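Have a look at this one.
With one protein chain withheld, the remaining protein chains of the complex are depicted in position.
Moving on, here comes chain A:
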Amino acid sequence: MARPVPIALAATACAVLVLSAGCGTTHENAGQAPNAGTNTKCKGPNGHYVIGMSQANVAEPYRQRMNDDIRNAAASVPQFEVKFADAAQDNAKQVSDVENYLTQQIDLLIISPNESTPLTGVVKKAYDKGIPVVVLDRKVDGDAYTTFIGADNTDIGRQAGTFIAQKLLPNGGKVVELKGLPGSTPAQERDAGFQQAIAGKNIQVVATGVGDWLRDKGQQQMDAILKAQPQIDVVYSENDPMAEGAYLAAKSVGRENSIRFTGIDGLPIPSGGIKAVEDGRLTATFVYPTGGKEAVEAAKKLLIDCQQVPKKQTLPTQLVTKDNAEAVYRAANGG
């Protein structure tokens, strides 16, 4: 889950600002647009709707899967035509992508922002034109959007910690933590939740490695940690690829059977975490849902049923172990 640098700072700065003036520029705040927030796009079941999906970076498997989930869910809604744009991790490109959608006069925008602050202005522009906006995974500043759908990283970290504390190490033990890209929100939140869950449970974090979400970095970090730590019971990795890297490192020194590995993300793809659990390399992973299916459901409610949707939808995670891995994989792929 290599997400680009997120913005604790932005969030803080804007939280302060939202109280007074909102986070847009003066121009944007100058006048309330007539259509702001009102859904004028609903034409019922007989309409034809063009949905624009603006993706931050399809080079990340998680985001490719998000697009696939949207494509598959929309395939069963004959009224929907979905278009996809890829910003290739460039904020400026994503702004242009959304502007191009506005030129095409789309009926609904789904966006998974590369970063929050740079995309806030153009998302507000769409929203002010009366286009419903579904924001996925990463928020924009302020509240100029229709609905936000995402999972709770702190909660996922907490559940992983609870699983390790209760199921894997009920009598306590030694844990290695592998963290994602420093400064990124998911890295901070998955750590915070984990720390909360293991506090006072006689679990000792003997080493922490920073793997930047990457398999090869996770492997390198684990190589070094294995040399320094004669006893490791569990590796808690903030995502699946780093957990897989750590597994490879342990295997190369013949210690893979004495250590258990847990990951997060659980992508239902052949190279994803669910398969790794099924194949026994990881003991468990926690699904970080893409929200693609839920975004299409929200679009259906807004455009076809003319209903309201909640401003925020938090998606639950799911624990994947050897017992349910096959079933979860099949269910996620429509089987």
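Throughout what follows, a residue touches a chain if its C-beta (ideal position, glycine included) is under 8 Å from a C-beta of that chain, and two chains touch if they have at least 3 such contacts; residues count from 1.
Simple rule for what comes next: contacts and distances are computed from a predicted model.
**Q** Just go with whichever of "Probable tRNA sulfurtransferase", "Ribose ABC transporter permease", "Sodium/pantothenate symporter" or "Cytochrome c-type biogenesis protein" UniProt uses as the name of the absent chain.
**A** "Ribose ABC transporter permease"
**Q** Of the residues A:85, A:149, A:178 or A:274, I need the one that contacts the missing chain.
**A** A:85
**Q** Per the definition of touch given earlier, which of A:100, A:195 or A:220 contacts the omitted chain?
**A** Candidates A:100, A:195 or A:220; residue touching the omitted chain: A:100.
**Q** Which chain A residues touch the hidden chain?
**A** Where chain A meets the chain not shown: residues 4-10, 13-14, 16-17, 20-21, 23, 25-27, 58, 83-86, 88-92, 95-97, 99-100, 103-105, 115, 117-118, 120-121, 182-183.
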